[in-house]
Structure formats: C-alpha cells, structure tokens
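As you look at this complex, bear in mind that one protein chain is not there, while each of the others sits in place.
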Amino acid sequence: MNVDLYQEPLVSRYTSKEMQKLFSERTKFTLWRRCWLALAESFYELDLQDEDGKPIIKEEQIQELKDHLTDINFEEARKKEEEIRHDVMSHIYAYGKQCPNAAKIIHLGATSAFVTCNSELIQQREGLKIIKRRLLKVIKNLADFAIRYKGIVTLAYTHFQPAQPTTIGKRATLYIQDLLMDLEYLEFVLKMIKARGVKGTTGTQASFLELFHEDHEKVKKLDKLVSLKLGFDNAFDVTGQTYPRKLDTKIAEVLAGIATSSHKFGVDMRLASHLKIMEEPFEKAQVGSSAMAYKRNPMRSERLTALSRLLIGKIINFYHTAANQWLERSLDDSAIRRIDIPQSFLLADAILILYNNITKNMIVYPKVVEKHLKEELPFMVTEAILMKAVERGKDRQQIHERIRIHSMEAAKRIKEEGKNNDLFERIANDPIIPIEMEELNKLITDPIVFAGRAKEQTEEYIHNIVEPTLLKYEDILKQEDEGKVRY
Amino acid sequence: MNVDLYQEPLVSRYTSKEMQKLFSERTKFTLWRRCWLALAESFYELDLQDEDGKPIIKEEQIQELKDHLTDINFEEARKKEEEIRHDVMSHIYAYGKQCPNAAKIIHLGATSAFVTCNSELIQQREGLKIIKRRLLKVIKNLADFAIRYKGIVTLAYTHFQPAQPTTIGKRATLYIQDLLMDLEYLEFVLKMIKARGVKGTTGTQASFLELFHEDHEKVKKLDKLVSLKLGFDNAFDVTGQTYPRKLDTKIAEVLAGIATSSHKFGVDMRLASHLKIMEEPFEKAQVGSSAMAYKRNPMRSERLTALSRLLIGKIINFYHTAANQWLERSLDDSAIRRIDIPQSFLLADAILILYNNITKNMIVYPKVVEKHLKEELPFMVTEAILMKAVERGKDRQQIHERIRIHSMEAAKRIKEEGKNNDLFERIANDPIIPIEMEELNKLITDPIVFAGRAKEQTEEYIHNIVEPTLLKYEDILKQEDEGKVRY
Amino acid sequence: MNVDLYQEPLVSRYTSKEMQKLFSERTKFTLWRRCWLALAESFYELDLQDEDGKPIIKEEQIQELKDHLTDINFEEARKKEEEIRHDVMSHIYAYGKQCPNAAKIIHLGATSAFVTCNSELIQQREGLKIIKRRLLKVIKNLADFAIRYKGIVTLAYTHFQPAQPTTIGKRATLYIQDLLMDLEYLEFVLKMIKARGVKGTTGTQASFLELFHEDHEKVKKLDKLVSLKLGFDNAFDVTGQTYPRKLDTKIAEVLAGIATSSHKFGVDMRLASHLKIMEEPFEKAQVGSSAMAYKRNPMRSERLTALSRLLIGKIINFYHTAANQWLERSLDDSAIRRIDIPQSFLLADAILILYNNITKNMIVYPKVVEKHLKEELPFMVTEAILMKAVERGKDRQQIHERIRIHSMEAAKRIKEEGKNNDLFERIANDPIIPIEMEELNKLITDPIVFAGRAKEQTEEYIHNIVEPTLLKYEDILKQEDEGKVRY
Partner (left out) sequence: MNVDLYQEPLVSRYTSKEMQKLFSERTKFTLWRRCWLALAESFYELDLQDEDGKPIIKEEQIQELKDHLTDINFEEARKKEEEIRHDVMSHIYAYGKQCPNAAKIIHLGATSAFVTCNSELIQQREGLKIIKRRLLKVIKNLADFAIRYKGIVTLAYTHFQPAQPTTIGKRATLYIQDLLMDLEYLEFVLKMIKARGVKGTTGTQASFLELFHEDHEKVKKLDKLVSLKLGFDNAFDVTGQTYPRKLDTKIAEVLAGIATSSHKFGVDMRLASHLKIMEEPFEKAQVGSSAMAYKRNPMRSERLTALSRLLIGKIINFYHTAANQWLERSLDDSAIRRIDIPQSFLLADAILILYNNITKNMIVYPKVVEKHLKEELPFMVTEAILMKAVERGKDRQQIHERIRIHSMEAAKRIKEEGKNNDLFERIANDPIIPIEMEELNKLITDPIVFAGRAKEQTEEYIHNIVEPTLLKYEDILKQEDEGKVRY
C-alpha cells in the first residue's frame, strides 16, 4: 500500500479479492480483447468478403488473437496512450504489436463503445452473479438461525416499545423475506441484461452494412453471433452510441435494494445488542476497550449500516445520468460510471461479506430474552386474567376497573420510582380478584401461547419457501467458497 | 380553490381527477370498510364460533355492512376523532353507528394496520394500473411516430456534436425501448404486490388463533380468504406489524424509472426544439410572449423535465424509510408515506399525461432536418470521396492529405469567420481531386445511405417488438379514455 | 375539506396557518401587486419622461394602484387566464380593470420574472423569519430543560452501549449546539438574499435603458429603489432572466439542516422512551391502544423523524435544478420550485412545531435513570476500587486479576442467565479484596463524580453561549405567539 497518497478504503479494508479483480485493469482489457476476438471470429464465420469476393479474415489471424488474449502488454499501451490520449486506440495498437498479422483487422468497423459497453455489461453480469452467491449464503445462515430459534419467545417491539410477543426465529424470517425479494429482482435484472452488440457509432450499423455490401441479414447475424460469443442470449434491439444507461439504473436498484435490507437488519442487531438479547460474533483475539473490559460494541452491525447508507445514496446518480443523456449519447456518463459502477459492486460485496459474517455465528441469550419478556408480560396477560375472573363469577366491569388501576400504578412505579413491575403482586393481593400468585405465575409459565403462530409460521416459511429456493441454488451455494474472501 | 391557504399544485394544476380520486379520503375510508366487510364475510364462511359452538357472525350483520359500504358518515367520524385522537377507532365507531347490529363485530381481532396496510396496497395496485394505461398510450403514440418518420434522415448527435446520421423514427425507438423496460418492471412489481392479509398486532396472528380456538388451519384460511376478497392472489407469507416497507421501494422504483425515461425524452425534445427540427404541439389559443410573437418555447417538455426530476428525487426517501424500520415496526414511516406515496403516483400521472400530450401531435420539420444534415454532410462523406478518387487512379495518400487540408480550412471558416461550409467548393475546385460539384451533390442526394440500417431497425423494432406488446394490451389501451383526464 | 380528491396532508394535518398563508394564492398575487406598485413609484420618483420630456407616471395612477393593492379580483384573472394561458398577463389585466387609469403603466418595461422572482424572494425571506422564531423557541425550551436537569447523572451511550456517565442536561446542550449552528447559517443566508430587482428579459436591463433614454445611472437607481421598496438592502449585481437558482439551494440547506438536527433529536427521544428515562408529553385526552392501556408510544418523535427525512430528501432537487439551468434560463425550474419551495417551508414549520411541542413539556424519570445507572455503574467504578485496594496495601496485579475475573463472571451471569449485576456482591465477598459492601455502595452514592464536568459544562454553555443569544432575540421570541399555531 502506498502510504503517501490516498488509498480507497473499499479496496484496502472491506472487499473480496474476487470483486476487486473483476473491476481491475487486467479484467477490463482482457474483456476488450475478448470483444475483438468475438468480432473477428464472427466476421470469419459469416464469411466477410472484400469487393473481389475474397475472405477478409484469415484463420491465422484469429489464432494470433486467441494466443494473446490474456498476456496484455500494459506498458506498450500506456506509452501509446500518453502520446495519442485515446485508450481504445492505444490498446488496439498494443494488441496489434503482439498480433502483427491480425493488427489490421482488430476493431474492424467498430467504435470504442463496442468494446467498452460490451465489457462493462459482462462485468456487471458477472458481478451480479457473485452478489447472488453471497446473498444465498446469508439466506442460508438466516434460515438455519430461524429454525434454531423458532420457539424462543421474545417481546416484539412496535415503536421500540414492548408489544405482543413473537419468537426470535420468526423475526429472522422477516430478514429472509426481504432478501428473497432482492434475489427475485436480481434474477429479473440478470435476464434484462443484453449485449450492446455490434451497432456502430450511432447505433445504425452503417459501417457493418457497408462491410457486408448492404446485406442486412448478415449484419443482424453478426450482432447476434458476437453477443452469443460474449455469453449473452441477446443484444439490445436498438441502441444509440451506447447501450441505454437505463439498464444501469436497474442494476443499481438491485444493489441498493440489498443495502436497504441489510441496513434494516443492521439497525435491528444494534437494538438487539443494546437489549443484550442477541450479539454479533466476537473473535477470540478481539479485545474490547482497555478501560471497559466488558464492553462489546456491535461494530460489525454498525459498519453494515454505514456501508449500506453509502450504497443507497448512489442510486440517485444512476437515475440522473440516464435521465440526462442527450440524443444519441453524451459523455457526461463516463467519469461517473467509471467510479460508481465498481464502487456499487464493491459496496454490495462488502455488505454481504459482513452480513454473512454476522449471521454465521450470531449469539442469542435466551435468559435475557426471558427476563425482558417477564418484565412486561404481566401487562400483556391482563386480558386473560379478566377472562378467568369472569369465569369465576366476578363482575366484568368491576374486575376490569381493578386491573386498570393496578396497571396504572405498576407502570407509574416503574417509571417514576425506577422499580420492577409489581402488577402480579397487586393483583394477587387484591381480595376482590379471585386469583392467587401461584396461578398467575403458572399463566406465564409457557409464554409460547402469547406468541400465536410465530413458531408455526417460521417452520412453514422455512420449509415451504426458503428451503426449495436454497435447493434450487444448491450448486451456487457450494461455490461460495468462503476461503476466498477476506473478512 | 381556497386562495387564502397553500394549495398543492399537483392537484390544482397537473394531474387527472382519476388519480386524485384514488388517493382521496373517500376512497381510503371506503377501502377500510371493504377490509372490514371482507373480514366479517370470511369469519362467517369459516364458521367462527364462540365457546359454546354458536356462530359469532350473523348474515344480517354482513348485509348491514354491505349496505353501508360507501355512504361514509365523515362528520360522525371527524367528531369522534377530535375526542379520542385515533382515526381507525373513529371510523369503526362511525361505521358502527350506521350498522348497529354489526357494530360489535367490526374489526374483530384486528389491528389498525389490518385496514391501513391492506388499503394502501390496493391503492398502489390500482395506481399502477392507471399508470400502465397511460404508459401504453405513450408507447402507442411513439410507435406511430416512429413508423411515420422511419426514413427521415437526420444528423445523429454524440456529445451534442454532429455524428453519423440516423433517422427521426429510429431515434424514437430508443424512447420506446426505455418505456418498454419500465412496463416490464411495472408488471414484475404488480405481481410482487401481495395482501398484508390478516396477521395481528405483531404478525403472529395470536388474536385469530385464539378466536379460532387454536385451529391453525382456519387462521391460514382466513388470511388467504380475506386476501382473495380484496383482489389479491396471495398474502405476504410473514409480516411484522405492517407489510414490509421494502415493497414500497419497488413500487417507487417503477415510478422513478418512468420519470427517468421521460426526463431523457424531455431533454431531447428541448434540444430538438432548439434545432428547430421538432416541436411539441401548440394549442390554437396559445399565445407566445407579447414582445416576441414568434417565440415557441418547449414549455411542456421543460415541465416534463421538472416533474420528472421531482419524482426521481423521491426514491431515496423510500429506501431510507424501509432501511430504518425498527424491529416489528416503527412509526417513522407514517407521515412520510402519507405524503410520498400519493405524490409519487400523482407525479407519474402528471408526467405521462404530458408525455402523451406531446407525443400525440409532435411536429417534425423535414426541411430543417435536411438543412442541418446538408451543412454537416460534406464532412461525413469525405471517406466516400476518397474511395471514388482512388478508384479513378489517384494516389490515396495524396488525396487524403488534400481532403484533410480542405476539411480543416472549411471548419475554420465556419467557426472563425462564421460562414457556411464550403468544403465541396474546395474539393470541386481542386484540380487534383477528380470529382466535380455535380457528382458531389449527387453523392448526397439520397442521404438515407448514410443512415445505415436505421430505417430497417425501426420497422423491425416496431413490428417485432412493439406491436405484439400493444396487441397484448389492446383492451387496456381502449380504456385509456382521454376524455377523463385534464391536460 | 374535499373528501373526493387528494388533499395535501402537510396542509390538512401538520402546519401552521401562518405558513400556509404565506404560500397562498392571495399572498402571491398581493406580492405581485406590491412589485408593480414599487416599480411605478420608483419610475415616478426618478422622473421617468416621455420623448417630449413630460412625466410618464401620474400621482393618481400610483394612488389607484395603492387603493387596490390587496382586493384581488381572482375571478376576473382566472377567466382571462383560461383564455390567454398566461398568469402574469391575466393578473396585469385584472389589476388594470380595477385601476383604469394606471392600467397602461402596470408592468412597464418589465418581464414576468420581475414579479415572480421578487415575490418568491420575499416569500422565502419571510418564511425564514417564521422559521427563525420557531427555532428560537425550541432553543429556549431546551435551555430551560438543560438547566433543570444539569445535575441528573445518566449513563451515556456510545454504540447504544453503556458508557461513561453524563447528565441529562448536558445531553440537551448537544441538541442546542446543533440548532445554534442552524440559526447561525439561517442568519447568514438571510443576509445572502437580495432582490432580483429590475433586470429585464435576459438581465441586460435593455428595456429600462431605453425608457430612461440611455441614462445608465437612472437604471441603476431604479434597480436599487425598487429593491429597497420591497424590503431588500440590495439587488443581485447581475442576473440572467431570473435570480440565480443557486440561492434556492442555500435556503434549502438551511431547512435541511434544521431537519438533520431535529431528526437526531427525534431518534434520541425514541431511544430514551424505550429506556423509559424520558418521555414526550401526553395530552390528557390522549388514549393509548384499547388492548394495551399502558402503552405510550413516542408518536410525536417518530413523526418528527419522518417529516425530517422527507425534508432532508428535498435538497438534492434544489441542487440539480440549479445545476441544470441552461444559459440565461430554462423553464425546467418552474414546476419543481412551485412544489418544493412551499413544501420545504411547510415541512420545516411542521417539524419545529413538533419539536417545540415535545420540548415544552418533556418528562424525565430520574428513578429509571438512576436504576439504569446503578445496573452498569459497578463496571465503571472498578478502577476506583483498584485504587482503594492498593492504598490498603494490596498487590495491584493480584487485585486487578480478581476484579477482572469477577467482572467477566458478572457480565456472563447477566447475559447468559438473565440476572442482575452482582459484581459488588462478588467483590464484597472476596476475602482478598479489602472492601466491604457498605463502602462500595458509598462509592456510588454520589454518581455525579463519574460525570466529570457535565454539570459545569451545561451551566457554562447555557450562561455563556445560549442566554446571550436568546437575549439578543428577545423581541422575536415574544412574537412567537403559540396561540397562532395548530399542534
């Protein structure tokens, strides 16, 4: 690392080598060469002829291009670029130096956007696939967690105030549901990605029509063939100079969506850590503050929130870039896409690595869960108490009023005097209410009944919805070799 | 209109009554009643029984609820709300006043979110359908336009500088392609919309499980049945107190996407108006400035840009609201959704009304198109000239150098002396270049050849892609009765 | 309220009549008339003459304009606008109908932007003054609160985890400091606001130079004089057709800044409500949920958060509008400013009304504060315990290790077993540590010592910084008559 100049923290701190490589110079220029090779091969297969009917592309040329697909002579290109200030032209030159026979047919009929657009589309397609893998891993972690804790009853919180109980596992299904929506949209957008194909300077394919001597069918086949060779099912039907920047907005939405889901989870974890009911994993070597040895800050979850906020903020740039493209193309997309596209993928990568890391070993403290529940449970069971009393012949209105008064007093005592909830004592000691402490305590012995269908919902959701999805992606999940990523 | 207090311009100026009605108080409270009716009917059909096995819901009660589905007693509800400050409770009370027998079973087992969430989902679903109609109408307009002008060759512009020609019609296909992406995503999201269903305070369905005496299957059926009655195929599998606010982000993305496409078109129209090659329609009564009678500002296109920018800006709010919901629900979504959801739909409505209005009668000035083309065409045909000269036995390098010099001189003359392009004169007068003015002029007689496949692409795109889509939506297009909307 | 069409919630629910009036049609058109009157008066004072040296403006005309400054004939204007579709022309016509003599000199030499820009500048200037009043009131509330609770020691929280104690009052000074930054910037921007003045169609003042027969000095005086009459110290030195939209961004920053400060406070209040250490005020009539009678949700603070998020989101629109104005002016600012400027002021109004409402009667529960503090205090005083033990002749390392072990055990017990903190018991019962329970309890009797300078900082900050500011604005604070605003 160069300590004398600014270094991008996304690279130096948070992301996987896999994603960093995808957006490296090496990958970019290798993809350009793949585009040029695909073009030459397609010309060859479509039998491009000169005015005398002789084939323009020779087999040896193609072999030469193949031989030098990956051994990029960066220095050669860099020196040329300093001279002529045109990156595509410089790399044509450098490739040509390595392929003396093919030099003259590299980039034949093409424009810069042919290599830049198609390469960027491949990078984003492959980037989404990496993201998909990471996403599935997190879903898997959360599904395991949900099942494990499906029956641990906890206070639910609305307005961050105690509310009708749920279970720890059920809460986790909500995070999964968000991520499954992200996955579904990711798949939708993956299918939306087409090649920019072979379209010429302003999208009219004029140069190719000329090269094929006005043979429209051959031009259409060329477009299709090159796209297939680059791994796309289709090319965009029509384009200006570039593929529509609107597609970038859809990809950015996928990533911002993942950030939104992750942010919600991150904030919840920070609240849960405060409650001491759940904690992110801590590494053995990790030490807390030297002053407060017991302190365990939810640093990963906070970082998850921070990076998610950053990724969410990027979306607006993509919209405005697409919305402000003038006519067949303006270049106010270049510098901003050059930065925002890789950074968005790197951020999503960092976020999912963190999310995976946290969910893999989340700790639950059932005793604390139970303690919180107990403190508030009395308020929640007052309705059941009323039922019992009525069954025992008491007047509903009278009992209701007694309970109301006791509740108010208990709440006041807690907040104004800082004491524990003594509602049960009050009720048990009230001669009018025909219920003893023993029975009251029994009433809350099995708090699962207050959690309604939380446990069953968790089971049903995991078995009916999540497991089939994970099964479908089994192979991809296996590829997510965690050894490859840095945490 | 109340002139003494601020009035929302979206309502007073830009949007359709249809969309305004959808987000009115009347629609909202009528939908709440539909939710309560659906709940009562479903209980009835599932044979909800009291502890003695007697049916809880009576047929007369359901009939009463039906009878008062739409005659909302606003005053009654308003007075109650002033007293108890709870809108749902006030409307339960007001409905109950009209349905004395059913009063006690309205809202049985339910929470506020049962009516608010399900109603908002219906409003958004119906809102998207209105938007879909408007979108299709614009696509239709543009398709007609593209076919009409498929062969009108025009300069293309990259960097807003003249580039290889295209056609007016071909350019229009780019706008259509953007809108078809919006349509595709709209359909995808429409399918994502599910009912919030019958889930209880924190999503556990506890109260309903109690009502059905622990019969899980009946609770599941209730959830499904109510959802079907409200026009949904499904309910969300799991929820907290509310449906996941993440869904709002997807709907907002659809609308922001439409804004992005519309903004790009609006800016292009403003550039085209400057070029005097195209104009938005002008109404007969419309007068320009009193000072400059000839002035025709592209005011609609500018407004389209303005409203689109506003709609694009809303997306970030939706993301942050979803990202910041705490645990089972926090109320920091309420005031912002109450404003941003209706306004987003109203904005999309306003935008598509404008877009429709502009595209319905766009004017093209072929003579101006041709003039611009002619001014720049000489530069663009220099390559062809070179070919001809070489065919006539001249030395390629010598001719290339002559052309280069003439080009430079011509460009300099235009910019430094403000004169017309005299490149052809220079070439024709050059004894070394074996081409006469007559031939040069002939060379540019049929500029369609410089536009490559633009015309064919337009035909293919409209016939193969757009027309089948329009056919599929034929019925919806017919519904888009323009008489209903204010322009 | 019209129940059949969408109604803006900002108006129907959250804002003051005062702010609603400022952005009403009546205010707008009255301001237009003030602009026209100021122009006529200034012409008169500068002795505008026709080509024969006779005065163009008569005293009677000015009197007529004055007589009809506020009795706007809306219907007349509305009918005209339907015909000619130009709002400024319609209001010139309507004003002229009421002022038959002055009719011909209304708007003399002026353009629409003369009335629209200057009026909008006045509205924003006056809007900022209302906001300033509200802001000062909140600062006053918080200052009173800070002094009242300057000595109430509470756990501070970093990472929402217990940290070194502070005081309730000290925490409040942080909110004040944020608001004082907002106030300081508000004053800065108020001074930045200048009149658009009298600049003509494209800012060159050409028509006025003609009217004054090439007398440059008179044109400059006219610009200055009209600006003074409209309550501005200066006019912008140069303009295009409109005043620079960049100014709008600065005003929007002031409002977004207030939203940012308010959001932070709102979130803190929601966390404090969860902790039960503080609560927003509850109205007597206000009832909680019928199911959970004790529940007190921090609804105002949540709404504060929601509205602040909405206001923060608006900033980006203002930047993009300013950034995208083309050359001397483009109209893509019109529809967006028409909506976003009033809404931003209404939002800031709503936010400060809420913030005032909450801070006026915030409740603190010192007993709960103390309880939380006590639960965590043992961890925080371990260092002091170590000191004491060493003083009593014990080996530092041995005692440190004992304390470390006890701390770990206590923390584990809390989280894994859900029990209270028993660190003191452990220490008191440890024969090696020479400290009894009595002394330990004494050690935490006066927890103010753990809060360092929190109390003194609060006193110093309020007395040295806040009070002088409030004194300076005493008159403005008195004007903030709360009777006028709806909560």
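Should a chain be cited, it is by its letter among A, B and C, assigned in written order, with residues numbered from 1 in that chain.
In this section, a residue touches a chain if its C-beta (ideal position, glycine included) is under 8 Å from a C-beta of that chain, and two chains touch if they have at least 3 such contacts.
No experiment lies behind these values; they were computed from the predicted model shown.
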Item checked: Selected residue (touches chain absent from view) among C:152, C:183, C:219 or C:414 -> C:219
Next item on the list: Quick one: say which of C:24, C:141, C:173 or C:227 touches the chain that got left out.
Entry: C:173
Check: Among the options A:310, A:363, A:384 or A:448, which residue touches the chain absent from this view?
Finding: A:310
Checklist line | Missing-partner contacts on subunit A, residue numbers | finding: 1-11, 14, 17, 19-26, 72, 74, 83-86, 89, 201, 266, 270, 283, 285-287, 290-291, 297, 299, 302-303, 305-307, 309-310, 313-314, 316-317, 320-321, 324, 330-336, 338-340, 342, 346
Next item on the list: For the chain that got dropped from the picture, name the residues of subunit C it touches.
Entry: 156-160, 163-166, 170-171, 173-174, 177-178, 181, 184-185, 188, 192, 200-210, 216, 219, 236-241, 244, 246-247, 249-250, 253, 256-257, 259-261, 263-264, 267-268, 271, 308-309, 312-313, 315-316, 319-320, 322-331, 450-454, 456-457, 460-461, 464-465
Check: Considering the entire assembly, which residues of subunit B contact the chain that has been omitted?
Finding: 158-161, 163, 270-271, 273-274, 276, 279, 291-299, 302, 316, 320, 324, 365-371, 379-380, 383, 404, 407-408, 410-411, 414-419
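Everything below uses one rule, namely that only the chains that are shown with their structure count from here on.
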Next item on the list: Report same or different for the subunit A and subunit C interface, where same means the shared residue numbers exceed half of all residue numbers found there.
Entry: same
Next item on the list: Between subunit B and subunit C, tell me the centre distance in angstrom, where each centre is the average of that chain's C-alpha atoms.
Entry: 33
Notebook entry, point to check: So what's the Cα centroid distance for subunit A and subunit C, whole Å?
Noted result: 35
Notebook entry, point to check: For subunit C, which residues are shared contacts with two or more other chains?
Noted result: 270, 291, 297, 299, 302, 316, 320, 324
